[in-house]
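To start, the structure under review is shown below, and the notes come after it.
Every protein chain but one is kept in place in this view of the complex.
Now for subunit A:
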Amino acid sequence: MTAASGIAGFGTTSIAALRSVRSSAWMRPQMVFGYVIVAFWLVLVVSVQWIAPFDPLASVGQRLSPPSAAHWFGTDALGRDVLSRALYGARYSLPIALVSIVASVLVGSVLGAVAGYVGGLVDAIIMRIADITMSFPAILLAMAVAAALGPGLDNAGVAIIIVWWPIYARLMRGQVLSIKEREHVESAVAIGASRSRILFRHIIPHASTPTLVNATMDLGQIVLLVASLSFLGLGALPPTPEWGAMITEGAKNFYQPWIAAAPGLAIVSIVLAINFIGDGLRDALDVKARR
């Protein structure tokens, strides 16, 4: 296996071997699989209107008809094409997941970095809020927040940011605490750089790798969380073809399993792909860190 040989190769110290480890670490088979699937869904997000066979909101066939040549994944209770709806689902789940993760990373990292760098009371306040937030199971807190804000994909996104930022706050704080003792930071202090310059130019760039890896891994979980909230009726509003909401419709039609099959497969494929990439990324970047 490439991965195994890559790690074995790392044992030797020649530069060439190291380079081959790095390039192959980014191209392990499971990662390539992940790239292909993610690329497929990203292409759909942009161009689904030319790819999906039918309008996702229109009744285009006999209701509840099983998979056929015309409707590969059958039709739902209103006669809408399940495949088209599942493909359009990418337009809702992926952007909302991406925006939520980026916002969580930004909010969490800035707060965590400030906490770690400033310390004292500021640190205590920020990290206790983070601890309290993290003491709730993520899905429960997200449900509570989404229920309070009212259903809707935007509100689901807000709920996810509220639940997810403490993870990055903790991560960044730990990194900042260790990096701020390094010599290059001390020398920046010595030449009189401002505190914000030191934090944003000399500390955060060195602390971002673990955050990046974590964010990639979490993206899959957030896709799942968006779907879960919609499944519970706290996310997408009808008739939005969101995956979680579609699975709810499938659950109502117990004897027409195809209605839930397409969105289910969509979620499985994207979450699996993102996890593969995240896993590979962690291994690959670990190598770099150890170097």
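Following the convention adopted for this analysis, contacts are C-beta pairs under 8 Å (C-beta built on N, C-alpha and C of every residue); 3 or more make two chains touch, one makes a residue touch a chain; residues count from 1.
Convention: contacts and distances are computed from a predicted model.
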| item | value |
| --- | --- |
| Among "ABC transporter substrate-binding protein", "tRNA-specific 2-thiouridylase MnmA", "Decaprenylphospho-beta-D-ribofuranose 2-oxidase" or "NADH-quinone oxidoreductase subunit J", the UniProt name of the subunit that does not appear here | "ABC transporter substrate-binding protein" |
| Chain not shown: contacting residue from A:59, A:133 or A:208 | A:59 |
| Residue of A:34, A:61, A:74 or A:151 touching the missing chain in the full complex | A:151 |
| Full-complex contact with the absent chain, from A:30, A:65, A:209 or A:253 | A:253 |
| Contact set of subunit A toward the excluded chain (per top definition) | 57-59, 63-64, 77-79, 151, 233, 237-239, 252-256 |
